[in-house]
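One chain of protein is taken out of this complex; the other chains stay put.
Take a look at chain A:
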């Protein structure tokens, strides 16, 4: 149940597209031929949010993940419904603190890796219950 179950999700935001949204629909003269080819336009939510009720936004502080292209001030998108596989960037809770790190699981250890030489790797036993996975980071929005 834990694994594939959570992968079935798809974007569930609004997909409303009524005739009023067709920009040339109120043309009274000849030839709104383009009407027939009118599309809804690109909606970032479709691309970035797969499961709306399980998706949260957070702000990154610090440089723990710069090696992964996630910088101070970036907005990250966190999906709680995804399985936290080894190798994913996650928001983890450890001893009451929330951290953004790359998750690495071995048969008896769980590691939280930062992607900057400044921070040490955190290693705990797989059975450790002070570690929790809050959600899986799916995108980082970075101003250019």
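Criterion: contacts are C-beta pairs under 8 Å (C-beta built on N, C-alpha and C of every residue); 3 or more make two chains touch, one makes a residue touch a chain; residues count from 1.
The rule is simple: contacts and distances are computed from a predicted model.
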Record-based protein name (UniProt) of the chain missing from this complex, from "UmuC domain-containing protein", "Cytochrome bd ubiquinol oxidase subunit I", "Butyrate--acetoacetate CoA-transferase subunit A" or "ABC transporter permease": "UmuC domain-containing protein"
Interface residues of chain A (partner: the chain not displayed): 1, 5-6, 9, 12, 51-54, 56-62, 64, 75-76, 80-81, 91, 93, 96-100, 132, 134
